[in-house]
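A single protein chain has been omitted from the complex, and every remaining protein chain is retained in its original position.
This part shows chain A:
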Amino acid sequence: MSEVRQESTSSLQRKKPPWLKLDIHAPMGAAVAGSALEAPDLPAEHQHAVAQILRPQIANPKYVTNNPTLTTVALEKPFCTFDGSVSKSASYEVHLYVMVDSATTISASVMDNGNKSLGATFEQTHGGKLGPYKAATFNVPHCTSPPKLSDIADVAKAPAVLTQYLIRVGDDSACLYDPNLQEACNPPLSEDTSYRFKFVLVDRITDIVKDQTLWSDPIKTSKLKPSSSIDIWPGQRSGGMIAVTFVLSVLTLVVAAAFLAAL
């Protein structure tokens, strides 16, 4: 987690707030740098430059130790990613799209013909197998006042910081069975499957896609090992046990021999 490396990666990193820069782990920094290299040289006036070469990132493992789990993936919310595309007059929200990783994912679009965002659900896409589905909708995170991660240790502030910082894909185990559900359903993912994620900036009123990130690198949900596979053989005997057995056997022999001799 050297700061030097972070400094040298890319100027894009500096657009992130300082707390993100410090806490980014190495692979994440590398991924961002890689995507920056791949991206064509965009003209300075191009407003979408930042978001379109960034990818959604998995939450910092220092704070979220159990990630990805069997059925959930916790992602960092896109802080400052959409800054260039937000105009003051309109109100926006961010949609999160999820798709099972496959050869066609990179090119999969989350817009329909009228540039509106797709409304596909988990069920319609068979859990993301057929195409991206909308998993969640949330407000655009504040770039100016990002949550302080050190505040998580404070019990009073923790719930707020966690919701501001994280979006947990697969968080809602009940929504599939809720007939009155209006919003996007975010049911548990399948285990041992690679998923890709994408954040999309959408105009709240017209539902038109203003900006989007790249599809994330594939993130694989974990897999259970059968507990019957645990080998319980104790392996090598400890020296103490050998010593005890040996010395006691010898002593017993000596005593018994002496006793027999005395008879």
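Annotations for the structure displayed:
Definition applied: a contact is a pair of C-beta atoms (placed from the backbone, for glycine too) under 8 Å apart; a residue touches a chain by one contact, two chains touch by 3 or more; residues count from 1.
In the analysis below, contacts and distances are computed from a predicted model.
Among the names given as "Interleukin 19", "Exosome complex component RRP43", "Tetraspanin" or "Transcription termination factor 4", UniProt records the absent chain under the name "Tetraspanin".
When the omitted chain is restored, the residue from A:71, A:102, A:137 or A:193 that touches it is A:71.
Hidden from this view is one chain, which touches chain A at 62-67, 69-72, 74, 152-153, 155, 158-159, 162, 166, 168, 170-173, 188, 222, 224-228, 230-238, 240-241, 244-245, 247-249, 251-252, 254-256, 258-259, 262.
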